[in-house]
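A single protein chain has been removed from this complex, and every other one stays in its place.
Chain lettering (A and B) follows the sequence in which the chains are written, and residue indices restart at 1 in each chain.
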Amino acid sequence: MTVRKLVRTVPALLLVLLALAGPLLAPHAVDQPVTAPYATPDAVATLGGDQLGRDLLSRLLSGGAPLIATALGIALLVTTAAAALGILAALRPRLGRWLERAADLAILLPAVLGIMLVALAWPGGGRLAVAAAATVLGIPYAVRIVAAAAAPVAATGYVETAAAGGERLWYLMVREVLPNLRATLLALFGLRFVEGVYIVSIAAFLQLGPQPPAADWALMIRENAPGILLNPWAVAAPSLAIGLLAISVNLAVEGIAARPTPESAL
Amino acid sequence: MSLVRFVWPAVRRLALLTVLLATVFAAVSLLPGDAATATSERGESATDLAARRAALGLDRPLAERFWDWLAGLPTGDLGTSAHGRPVTALLAAPFPNTLLLGGLALLLSVTGALALGSWAALRPGGRVDRAVATAATAAFALPEFVVSVALLLVLSLWTGWLPAVTLTGPDGAPASWRMLVLPLLALTIPQIGWNTRIVRGALADQASLPHVQAAILDGLPRHRVLTHHVLPGALPAIAVGTATSAGMLLGGAVVVETLFNYPGIGAVLAGAVADRDTPLVAGVVAATGAAISTLLLAADLIRDRTLGVRA
Partner (left out) sequence: MSVTRRQLLWATAGIGTAGALAACGSGSGRSDSEPAPAGSTSEQPRSGGTLKIGALGRASAVTRDPHGSQANESDYLIISLLYDTLAVPGDTANTVPRLAASWQPSPDLKTWRFTIADGAKFHDGTPVTAADVVWSLKRLRATPAGASRLPGIQPSGISAEGARTVVLVSDYANADLPLLTRLTTFVLKKDTKDDAVATASGSGPFKLDWFRDGNARLVRNDDWYGGKVLLDAVEVRIFESPQALANALLAGQIDVASNVGATAARTAGARKDVQVVRRPNDLAMPIVMRAAGGPFADPRVRQALRLAVDREAMVKQVLSGYGTVANDVLGTGDPAYARDLPQRTRDLVRARQLLGAAGFDLARSYDLVTTEDIPGLAESATLFATQVRETGVRINVVKQDSKLFWDASWLKAPLYASYWGTNDSVVFFASKTMVSEAGQNEAGWRDPAFDAAYRKALATADAAERAKVLHQLQEIEYDRSGYLLWGMADGIDLAAAPVRGLPRLPGYGRVQLEKTWLAR
């Protein structure tokens, strides 16, 4: 069974490795024009040119790491914060009600609008501003999921016993409740990663976040969209990369978590 | 009793909406630059700007402007945009257009998600389940503009089957229903991905409950267990989950409406944020917030009713 788990993490690991090593493999500089704008693939540029005639393949190889790093950062922060707050909410119901209200409020503010506001209020923020907005806006919903999963755990006899025994709050959180939420948190992390990729991409479409001349898959899609009929790869290649990244990471997370849920033979 | 049950959630939702509006109003006002500079022309002097600022009422305290704006809400007066036009007039045609597009997309995606999620739930961990999970993740991970561009190429520019953009007639509505198809698909596909995950999750939770397990042990057919024991119980979770996703639809609408030139609220919003147009942004948030609140309220009622029946 563990072998199968490992197998499921292979695509994601390969992709991340490729994204990290990409800049070393790139045949051309990412900011030097080598061909005509939106040139079709030829001997010089294997995947053709982008909107300035820069080598698309080189930019594709270099453009994964920043996007992965941003999405990873968002996913880690949101999951960590949600774990802490969610468990706290389960152990301290009064706080839980306030967090529930905050989540209700955040749901009314569409993420895109929130990101627009944060990124515009912090014009030099670039990628960091988008990441910050995505993190803050993502937390309430994630807290709700963790809190829902933690509530039954908190109500189990051994946690209640530990609480009655005068154990400190952090001890209860870390040692008693957290280990039982492994599957939930991993699934949450995978989902948040995909969401992170999605949000950075949407922000790039709205000209927020990563800035040219940086090579970034999300940015590449937007920059090259006008020339899609001239060199379809300019948009298709980064789109495929983003799609593959999202799928492989989820595959890996599900593999590791090995969801116990469908043990019921429905 | 039932009236109280309806009124209390409604009041709570309304209070939340007000808090949100105040937050957004303050946030937009704190953005660097204001509507006076945003709508000025190159070459205006500082005095011209001050005059423009006064004309727009931007020299008054923030709290006062917010209160004025809030007081106008019940009468349908959303204030005046930075370009000097009534916000209500600016949103009069786009909002129904977006409600139409978003409503159809929500309906389509929920239907699709229910079908896919149920199909996957018939054999948990089976091939179908895994394929649906992967496809749902992929669909949800693909940004709307990628889907839009692909649809545009395949269904319009290469084949000529559907119109590439939406054009409006004198009534401000799309000139033909065929123009709705592409933006609708572009909005629905990523949304199906998200909603399928919600449905699948809710069904899995429900399936692990004792009474469902009992039904399975009784040897009832799978589809019967699904329709009679699992789905009804999972409905509240699904309703809340999909209502939650309505906000994501608006995010997608900003992109999709721009790409397909659909005359909706998303396109207005993109321009309004760029122009620091506080009343217009607040107007959009008010309108969408109200729409989402209504959906959530409906979800609350479904939940209460289901729980009530059970209790």
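FYI, a residue touches a chain if its C-beta (ideal position, glycine included) is under 8 Å from a C-beta of that chain, and two chains touch if they have at least 3 such contacts.
The structure displayed is predicted, hence computed values, not measured ones.
Novice: Out of B:115, B:131 or B:157, which is the one that touches the chain we can't see?
Specialist: Once the missing chain is taken into account, the touching residue is B:157.
Novice: With respect to the chain omitted from the figure, which of A:18, A:36, A:174 or A:256 is a touching residue?
Specialist: With A:18, A:36, A:174 or A:256 as choices, the missing chain is touched by A:36.
Novice: If the hidden chain were put back, which of B:9, B:79, B:94 or B:251 would touch it?
Specialist: B:94
Novice: One chain isn't shown here. Among A:48, A:190, A:227 or A:255, which residue touches it?
Specialist: A:227
Novice: Tell me, which residues in chain A touch the chain that this view leaves out?
Specialist: 31-33, 36-38, 51-53, 120, 123, 205-207, 211-213, 222, 225-227, 229-230
Novice: Quickly run down the residues of chain B that touch the omitted chain.
Specialist: 32-33, 37-45, 48-49, 51-52, 81, 83-85, 90, 93-94, 152, 156-157, 160, 163-165, 167-172, 257-261, 263, 267-272, 274-277, 280
Criterion: only the chains that are shown with their structure count from here on.
Novice: From the C-alpha centre of chain A to that of chain B, how far is it in Å?
Specialist: Whole-Å distance between the two chain centres: 21.
Novice: Which of the residues in chain A end up touching chain B in this complex?
Specialist: Residues in contact with chain B: 101, 104-105, 107-113, 116-117, 120-121, 123, 141, 191, 194, 197-198, 201-202, 205-206, 218, 221-222, 225, 228-229, 232, 235, 239, 242-243, 245-247, 250-251, 254, 261-266.
Novice: For a test of understanding, state which residues of chain B touch chain A in their complex under the given definition.
Specialist: 13, 16-17, 19-20, 23-24, 27-28, 30-32, 121-122, 124-125, 129, 133-134, 137-138, 140-146, 149-150, 153, 157, 197, 203-205, 207-208, 212-213, 216, 222, 225-226, 230, 244, 247-248, 250-251, 254-255, 269-270, 273, 276, 281, 284-285, 288-289, 292-293, 296
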